[in-house]
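What you see is the complex with one protein chain gone and the rest in place.
Every chain is named by a letter (A and B) in the order it is written, and numbering of its residues begins at 1.
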Amino acid sequence: MLTQEEIHQIEHEISLVPHKKAACIEALKVVQQHRGWVSDEDLKATAAILDMTPDELDSVATFYNLIFRRPVGRHVILLCDSISCWVMGYEGLREHLMQKLSIKYGETTPDGRFTLLPNVCLGTCDCAPALMVGGDLYQNVSPEQLDEILSKYN
Amino acid sequence: MEKPLTQHIVPGRSPLSLKEYEKVGGYQSVRKVLKEMTPAEVQTLVKNSNLRGRGGAGFNTGLKWSFVPMGDNVPRPKYLVANADEMEPGTFKDRLLLEGNPHQLIEGMIVASYAIQADISYVFLRFAYKLAAQEITKAINEAYEAGYLGKNILGSGYSLEMHLHTGVGRYMCGEETALLNALEGKRANPRAKPPFPQVSGLYGKPTIVNNVETLCCLPHIVNNGAEWFKGLSRNKSEDAGTKLYGVSGKVNKPGCWELPMGVTVRELLEEYAGGMKNDYKFRGALPGGASTDFLVEEHLDVKMDYNSVAAVGSRMGTGTMIVLDDQTCPVGFVQNLQHFFAQESCGFCTPCREGLPWVEKVLSSIDSGTGKQADMNILDFHTKYLGPGNTFCALAPGAMEPLQSALKYFREDFERHIHEQRCPWRS
Partner (left out) sequence: MVTIFIDNVPYEVKPGKNLLEACLTLGMNLPYFCWHPAMGSVGACRQCAVKVFKDEADTKGKLTMSCMEPVRDGMRLSINEADAVEFRGHIIEWLMTNHPHDCAVCDEGGSCHLQDMTVMTGHNYRRYEYQKRTYRNQYLGPFLNHEMNRCIQCYRCVRYYKDYAGGHDLDVFAAHNHIYFGRSEDGVLESEFSGNLAEVCPTGVFTDKTLKQHYTRKWDLTMAPSVCQHCSVGCNITAGERYGTLRNILNRYNGEVNGYFLCDRGRFGYEFVNNPGRVRKALVRSQLPEAVNPVTAIQEAVAILRTGRVIGIGSPRASLESNYALRTLVGEENFHHGVADNDHDLADLALKILRDGPARTFSLKEVETADAVFILGEDLTNTAPMLALAVRQSVRQQPLQQVAAAKIPLWQDAAARELIQDQKGPLFIATFTDTKLDEVATATYHASPDTIARLGFAVAHYLSDNAPEMNDLTEDEQVLAQRIAMALRSAKKPMVISGCSSGSEAILKAAANVATALFEQNPATGISLTVPECNSMGLAMIGGHKLESAFEAVQNGYADTVIILENDLYRHACKTKVEEFLNTAKQVIVLDHTHHATTEKAAILLPAGAFSEADGTLVNHEGRAQRFYQVYPTPEDIQESWRWLTDLGTVMAHPQMINWHNIDDIKQAIAQELAQFKGIEGITPSANFRVAGQKIARESHRFSGRTAMFANQSVHEPKPPEDPDSPLSYTMEGFHGEAPAPVNPFFWYPGWNSAQSVNKYQEEVGGHLHHGDPGLRLIEPPKESIKHYFTVIPEHFQPIRNHLYMLPLYHIFGSEEQSTQAPAIAQRVPEPYVALSRADALELDKQEGQVLTFSIEGIVYQLQVRIDDNLTKGTAGLPKGLRGVPFAEMPAWAILNKEEPSWKNQPQIIS
């Protein structure tokens, strides 16, 4: 069941486009914003508002890597694994994160705090390596700084 | 040295508000085109300025606009889209403009929209640019309030809507036709060309997609004229204006700077990026993002403009350079790139969807010391056949550029991996 607020926001997005379906990515974003991810049930409810079938909506949802169709932790860590960060040694960050959190890419810590995902170039290559935690960007990160960064997120 | 695009950008400081921006001459170009120029005149002006698209392909912007059907009996609404998807690895130039001076972009978008008589415009912004999203939202609201957007702008009779769309991932969304699919709420597969978006674009209507940097040049061209714009460039030639250049990798001062079009690779590297870090030597660089061919030592004096870089077998691309140093394995370097491209393939056409993962696996295998001589043939045939026109869009051909040039310039390094069955940089 979507909340009134979610439905309201989705309907607002629909009002901005020529036909309902065109708002589907916005609608998925709305749901994800409220819930962190898009469950099968939420997907169906969202599809119904858009006059789409779940199949049609899921086809779009699964194309994009930042629509989460599986539960994620409270904070999603997007670690840049593209070229400049690679050159600047992002692998050190990766190893540190995996060890510290005891998870691999795509996994969530048992306490539901963090999900670790690799991400393409974050567009801050002059400050590589970089990562984002829950929407906050961190630049020129060294493995030593990671613990402090993580401690900000509960 | 004139830096029209970045003159009002101070890193670390919030961008100019509309009031402040107006005080330094902001939105003058909008007043000018609406009051004094016909759309055709704006198109001609921009065509004559030799502004070439900063999204990577370098197509003459005014010429691109001229394919949009004009007049009363044309399909409506028409659209203008600012491509702010910037996801090409190694590229970080549009971020500067987006976070630093969003009003400049909006102003440029209004000029472009007026020139093609667009009714609706979008900023297509990538997910990761959170700060930019805030600033642009604020700026669009201010512009609406001040009457630069909306119905009957400044009493001219011209109306324009503007919206911000933030993406949900996928490098493909930067490809202009895939971007249109994404805006329509579809999977971001590219579309066949022809028909070009100018004729059948967003929702099947005439559409122009321009890069952020391209659009940001427009107010200045309108205000100062075509000749002035051409004069900004080092060449004073076909490739006009200034350009945002960047350098990343093991250099002393990685960063992004607005410089006259046509500075040399060496200048960028040594003067602006402060040279290689201690103990590191330059081996090569991708001049303009992940989908350009390596330049090496012998190219250090090549001018960074579209034609000069093309003349030595690479592409200027986005103008943001990624440096390969002597302590970094070139095989690992291209492996990382191919991993990116394989993952970001939309999956529509066969060569890209199936070829790139194969290439990635071969490179991993070589890199980890299990490569075979025959693997080189596999890499070679991919570079030969994943070319433009053979795949559906430019993603896979872009992926082949660093690979084919690496095979050309660093072939011994590949061979060494295979012969020694190890990565010489690792152990």
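To be clear about the criterion, contacts are C-beta pairs under 8 Å (C-beta built on N, C-alpha and C of every residue); 3 or more make two chains touch, one makes a residue touch a chain.
Since the structure is predicted, the reported quantities are computational estimates derived from the model, not experimental observations.
Of the candidate positions A:Thr3, A:Gln33 or A:Thr62, contact with the hidden chain is made by A:Thr62. Across B:Asp305, B:Glu344 or B:Asp367, the single residue that touches the chain missing here is B:Glu344. The residue from B:Gly25, B:Gly147 or B:Pro195 that touches the chain not shown here is B:Pro195. The chain not displayed touches chain A at residues 19, 40, 43, 52-56, 58-59, 62-65.
Residues of chain B that touch the chain left out of view are 170, 187, 191-192, 194-195, 199-200, 203-204, 342-351, 353-355, 357-358, 361, 374, 378, 381, 385, 387, 389-392.
Rule of thumb we're sticking to: only the chains that are shown with their structure count from here on.
On the chain B side of its complex with chain A, the touching residues are 86-92, 94-95, 126-131, 163, 165-171, 182-188, 203, 246-250, 254-256, 286, 290, 320, 322-325, 328, 332-333, 336-337, 339-340, 343-344, 346. Across the complex, chain B is touched by residues 16-18, 21-26, 28-29, 59-60, 63-67, 78, 81-84, 86-88, 119-128, 132, 135-137 of chain A.
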